[in-house]
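Heads up: the structure comes next, in structure tokens.
Here's a slice of the assembly, chains where they normally sit.
Which chain is which? They are A and B, in the order written, and residues in each are numbered from 1.
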Amino acid sequence: MKDIRIGLIGSGYIGKTHAIAYRTHTSVFGGPANPVCVAVADDGDARAVDAARRLDIGKAYGDWRALVADPEVDVVAIATPNSLHREMALAAIAAGKHVYIEKPLALDAPEAREIAAALKGKNLVHMLGYNYLCNPMIGMLKAMIDAGELGEIVHFRGRHNEDYMADPSVPFGWRCSLVLSGSGTIGDMGSHLISMALHLVGPVAAIAGDIQTVIPTRKDANGASRAVENEDQGHAMVRFKGGAMGVFESSRVAQGKKQGLAFEIVGTKGSIEFDQERMNELRLYEAGAPVGRRGFKTLLVDGSCPDFAPFCPAPGHGLGYNDLKVIEVNRLMKAIAEGAPVPVDVHKACEIEDIIDAWLLSAEERRWIDL
Amino acid sequence: MKDIRIGLIGSGYIGKTHAIAYRTHTSVFGGPANPVCVAVADDGDARAVDAARRLDIGKAYGDWRALVADPEVDVVAIATPNSLHREMALAAIAAGKHVYIEKPLALDAPEAREIAAALKGKNLVHMLGYNYLCNPMIGMLKAMIDAGELGEIVHFRGRHNEDYMADPSVPFGWRCSLVLSGSGTIGDMGSHLISMALHLVGPVAAIAGDIQTVIPTRKDANGASRAVENEDQGHAMVRFKGGAMGVFESSRVAQGKKQGLAFEIVGTKGSIEFDQERMNELRLYEAGAPVGRRGFKTLLVDGSCPDFAPFCPAPGHGLGYNDLKVIEVNRLMKAIAEGAPVPVDVHKACEIEDIIDAWLLSAEERRWIDL
């Protein structure tokens, strides 16, 4: 089995998730390739060395360009704030490296398309980190929809609401800045929701959005008041190309929601409900069940769901958040070693960015926008 | 204690609920007045006599106009299809009777305002049958919001989705007809949702809606195919005058939902979730709880909720759907006997009709409409 050597840029929240997943991968999946995180880059030598120690990674780079240039690196994994994605991805692609980029792909759709353009003619694997799509339960749901079990899809309602900025004393950070983050909650969490909707229901034809900055100012690190530059919450109505109607929500000020990606899909033959806070469950209503025996059924993840059995053969012995990244890394290994498709590549990510941009524009102009 | 004599027009689904509530009222509440259903009217003598027998009511009228004219009738209760409301209400008001009208008030806002105009200068009680507002748990929630426990309300998401027409073999009935029903699901169930949103969050400033007829044709009673004339499902985004953003949904084709009025309210200090299918519960998140002790708390109805104790002194010994009507009838008794305000009077009902009309118009014209 071949080693695939990864250079990880960023060692914060999601960077650590990457490091864990690379280490865990092969003991779970046994192949088809072995990811080895050979280097980590962070902002300056001191932080990089600390990251390497904390995450048990061999080499540390204080400058990400050095990591990109390292000939021992096959894949550049980008786990940094959004504003850095474009430059890093372009550099990695130029250096002939596969790219594994955390969502959202870029600050906006034009930036995203620059990255897509750079990939043209290159035989490189490119994958986004939309980890929620890798849930075995979502895999089973996708198969269920594709097989027509729910009939024709007529309605989708989804939200990705959390409360990590609900407290007004949470300081102004990079996520509040247009230059560093682009959009607010819609790029951060709405993008997860959009990826899920596209995955399960298909392309979006039109959108009408609404956004709001609920907490207009926050204190920065120096205690100075700063105007928050992007949205705290957003709503949207959509029409899918397949004909279904949809509702999207995203919020970072939704008191009580912690991992609040949840959605409902109604089809002509049945419905489902999913909540990431109970990620090992799927609620399924089968309209064709006998009279008196119809009701939402709570399925627990088991070996009938793709990618579950390698973790544990026992049904209901659920996965955790970090396991989704392990599955995602397995997708990357399969893409590199076997040419398999990935859940979200840069082109699909551009489609997500288009929807984010249209959501924001339609909110500004108070009108529907066709995609 | 005084008897209040009621004449009931209509003996179908909701008519029977009325009859039960009139009978039950005084053994529960003990006052302040005693509703006595003295007469029932239905379409033709045979049906009226049958209704009187089934519901144990003294007099039967095959013509509702005779019931309105009966001097023994103090209150005319209108529990008929929507298209008949206007004429019946106007006749009752002209005859100097109090009116108790099932929702929605009329086919559209102009009709509703005709009824409101007729009431001018008359000292009559007028109340709509928006029974879900009478839930003691909703009463407690309203008090909670008014006391500022949730802080400033920033988000409302509600739906009233059912599946009673999800099966394409459900025949074309009066609810599918523009002339008999006006709107489809939005007037039928969306009106409940709107009444709840107004009650809890306050007036709506603007709306952008979307609607769809999912099952475009149905067979009528003769087996002939008929085009369904109004919407099976509708989505809307709203802005409340108080500043909150909202999302509304209504559907009659939502597989699996049976009494599917549910909503979530997010405030700056907490959130709540409610589902009418578990009408004796309220989920409450208090952001001010200590770290590590924050979570959605499931409150069960008890004596701290208004109107609960008269049914049962024991906490958690929940109410049923029909009990809501008993409470509503008590509101009517208090209005007539004591001049107390009612949950939804004709003027408030006009506001609901305005929102329904704007929802439909905004969907047609694909734009926001200010109210």
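The rule is short, and it goes like this: contacts are C-beta pairs under 8 Å (C-beta built on N, C-alpha and C of every residue); 3 or more make two chains touch, one makes a residue touch a chain.
Worth saying up front: this structure is predicted, and the values here are computed from it rather than measured.
Asker: Once every copy is counted, not just the 2 shown, what does the total come to?
Answerer: 4
Here is the rule we go by: only the chains that are shown with their structure count from here on.
Asker: Under the definition above, what is the set of subunit B residues touching subunit A in their complex?
Answerer: So the residues of subunit B in touch with subunit A come to 154-155, 157, 159, 161, 163, 166-168, 208, 210, 212, 214, 233, 235-237, 239, 245-247, 249, 251, 253-257, 266-271, 285, 287, 294-296, 366-368.
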